[in-house]
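The complex appears here minus one protein chain, its other protein chains still in place.
Take a look at chain A:
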Amino acid sequence: MNNVSKSNTVEAKHACCKPKNTTQPDASDDKITNNLASNDRQSEHHLIVDGASCASCVSKIEKALNSVEGVQSAEMNFAQRTVVVVGNVADASLISAVEIAGYNAKIDTSESEEEAVDEKDKADAKYYKKLIRDMSIALLIGVPLMIYGLAIGEMTVTTSTERLVWFSVGLLTLGVMIFSGKHFYIGAWHSFKNHSANMDTLIALGTGTAWIYSMVVVAVPDLLPLMARHIYFEATAMIIGLINLGLALEVKARGKTSEAIKRLIGLQSKTARVIRDNKDIDIPIENVLLDDLVRVRPGEKISVDGVVTEGHTAIDESMLTGEPMPVEKTQGDKVVAGTINKSGSIVFKATRVGKDTALAQIINMVKRAQNSKPPIGRMADVISAYFVPVIMIIAVLSALAWLNFGPTPSIAFAIVSATTVLIIACPCALGLATPMSVMVGVGKAAEAGVLIRNGEALQSASTITTMILDKTGTITEGAPKVTDVLVANKLTREEVLMFAASIEAGSEHPLAMAIVESAKEQGIEPKKVTGFASIAGQGVEAKLDDSVLLFGNEKLMAKRGINIEAFIDKAQAFAEEAKTPMYFAVNNELAAVIAVADPIKSDSIEAIKRLQNSGIRVVMLTGDNRLTAKAIAEKVGISEYVAEVLPEDKAKKVVELQSDGEIVGMTGDGINDAPALAQANVGFAIGTGTDVAIESADITLMRGSLHGLADAIAVSKATLSNIRQNLFGAFIYNVAGVPIAAGVLYPFFGLLLSPVIAGAAMAFSSLTVVTNANRLRFFKAKEH
């Protein structure tokens, strides 16, 4: 296929693929798109292919796609009949290529989260309507029957007229069972065939037993003693009605538990205004390519992740980070999809699109975490796996006990107790207790800018007894500035800064960056050094021309035998002011001491107080010297701190605390603290929400503030407490409900539960759990 034909294909196909309500680029735009291939830009396209039936089809399709200009790779998943194409190319070109190869293709639109949510809402609404209809019909028959039974009390069969009337009622109830309860019976049958038992099994057995017994009474009353000729049609209809009502209300309540996800999905914009061929055009967000220039006006949403290339503005990132203050953005600053441009107009270059944007990753991560279970739920899982058959056995034993030892009419008591046991024992509430709370809790945390990786992290965070805080970048801003430069006689201040900046230019340590930045501000250009070496936890060394440069802390100077006496008092004074003193030596002779201060974050003190007030022991770890560490710790109200710690020793400190029986949380910026983060019971990565930390940390705090940490722990504690309430409710309900239904209270109080009460209790048990979980939505972390 030559270039000309490719271009024609694109143009021909484009018109049919034009989405509604957007200004789609015309044919020439495709050319622009294709031309961009030379710029090394690529994005992912997902296609669904029809007609592929063999392995050779796969290679044919892949070959066809790979021949399209701009395609870097095309890989087909035969099992899924999907193809992932990487490259800078229009969707229409890909569809066309597949069609020319003899197959049908379409863009996989299932990726649209918003569409999926809409469809789910529609399906839920339809299901709700059906359940309400089923409930209404069942209760229309059940309620009058129950009122009749309660008012008149004549639910027995003695005369032939009564037989005829009750036979008609029995048929009517059968109608209810078929129309409103069909799904229970079909489900029970399929489940039975599969050698498993579930909620449907219990309902079908319970209502079926009640109906069959009643029909036996109607058909052959003489077989039973007079007192046992009671009929239970009202119980059958009421149980079906109430359980449908319970399911309907549960569907409604469930919808609310995932509101956090809906809100996150709602943050994604549908279109983006990209600049192509010097023209602004609106295109669907899925067509934005890497390196596209995107224009955003005040009040508009950022469509994809990128870096500002033009303009200046303030961006509201609160929906992602929980940080209420808009953040100033100018050239070179990153912008994140889903945030809102508040003031100026900017142009940014797309750096992440589609599923790669931070927002898409966050949505995925929250969804994954919402479906994971904390260890607390495992016991409930084990119990519910065996529950239904055990309940069936209890129902049989209960019936036998009544038949053998019960009062007359023992058969009626046996039927009532077995039916009630089956109906009341539904394990749905038990199964829902944990996932519902996790779903709301994880969502709630996401709203506060806290990304919890899984249920286990959520549970562990609630049990933390000691929180270790890294100093730089966690308690402090992590952006230190040079405050003082004291030089020895031989060099000038500028020379010292030039040397220091030259040697530190190769280091990524925040203190090094402060020195380089300070030199730049004063117009001092660093020179190229050789033999650069970083000495972990101590400093750096390098050669510049013939001079050996050494830059680092007291330990490094002592190790190299450099006399620092001339500056030791000054350095101590800096340290006491919470500044970090660093020594600079040239050719093994002390040349200067440079003080760098890293300002404490404005809300660190308040956030640390929140942690301490919740009973957590807070410990600060830092590689900084003891005096600086002490000064910072005192300022923020931490009494325990460990200074001059090497990165590898941070993990050792975590182990030490763990061996003392502490449940340790470690908070750091996710790179040099990685071993300690991994060792801790819960690792909190701070302020690096858009990077690797999302995948690696147990909990990621999207904003830099330590309030996120306190919020995470508060949400975690509230969620665990909510789970415990749910589990307690569900367990008590089954543990207490089943014996009462079996009749243990009868010998003492003459009390035997009605199947209707059991039906109502069962229907509302799940609803209670879901509603209790929904209470978490109103939880405000800062008040705790």
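The rule we apply is simple: contacts are C-beta pairs under 8 Å (C-beta built on N, C-alpha and C of every residue); 3 or more make two chains touch, one makes a residue touch a chain; residues count from 1.
Here, contacts and distances are computed from a predicted model.
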| item | value |
| --- | --- |
| Identity of the absent chain, which is to be given by its UniProt protein name, from "Acyl-CoA dehydrogenase", "Putative secreted protein containing plastocyanin domain", "ABC transporter permease" or "Chemotaxis protein CheA" | "Putative secreted protein containing plastocyanin domain" |
| Touching residue (missing chain; options A:Val176, A:Leu242, A:Cys428 or A:Ala741) | A:Cys428 |
| Of A:Ala210, A:Ala399, A:Ala519 or A:Met702, the residue in touch with the unshown chain | A:Ala399 |
| Selected from A:Ser73, A:Ser196, A:Ser547 or A:Asn588 as touching the chain missing from the view | A:Ser196 |
| Option touching the unshown chain, where A:Ala64, A:Met135, A:Ile231 or A:Val251 are the choices | A:Val251 |
| Full-complex contact with the absent chain, from A:Ala385, A:Ala479 or A:Ala736 | A:Ala385 |
| Absent-chain interface as seen on chain A, which is shown | 77-80, 82, 110, 116, 119-120, 123-124, 126-127, 130, 183, 186-200, 247, 250-251, 254, 367-368, 371-373, 381, 384-385, 388-389, 392-393, 396-397, 399-400, 403-404, 427-428, 431-432, 435 |
